[in-house]
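Every protein chain but one is kept in place in this view of the complex.
And now, chain A:
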Amino acid sequence: MTKTYYTEDHEWLRVEGDIATVGITDYAQEQLGDLVFVELPEAGRKLAKGDVAVVVESVKAASDVYAPLDGEITDSNAALSSDPALINSAATGDGWLWKMKIANTGQLEGLMDEAGYNAHIG
């Protein structure tokens, strides 16, 4: 059973058991423009909610992507090293950023569902 959550910082989380796959939303990739580099986190890195997990770089600027939850990185999307534009073309699919083991599933309760997120971006 998979469930998708959204954050106010324009990330999505696909949660299966205690593993979350995290990426940025289509709205976010549109705002950032063409991405040219992604600084990915190493597996095993422990993150607290709000830590900078990933830096995505467009032609023009670098932007931080924050950990939406406490947890530990289990994997990151190696395909982005050679093709960062995957985030532009498939933000919510092949352009995922990292997977993490969720430390406290209770933190999911503060996140939005799709309808809530759509209302958030207006």
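General remarks:
The rule we apply is simple: a contact is a pair of C-beta atoms (placed from the backbone, for glycine too) under 8 Å apart; a residue touches a chain by one contact, two chains touch by 3 or more; residues count from 1.
The rule is simple: contacts and distances are computed from a predicted model.
Of the names listed as "Protein-glutamate O-methyltransferase CheR", "aminomethyltransferase", "ABC transporter permease subunit" or "Cell shape-determining protein MreC", the one that matches the UniProt record for the absent chain is "aminomethyltransferase". Across A:Ile19, A:Val55 or A:Ala103, the residue that sits in touch with the chain not pictured is A:Val55. Touch with the hidden chain on the side of chain A covers residues 33-34, 36-37, 39, 55, 57-62, 81, 84, 88.
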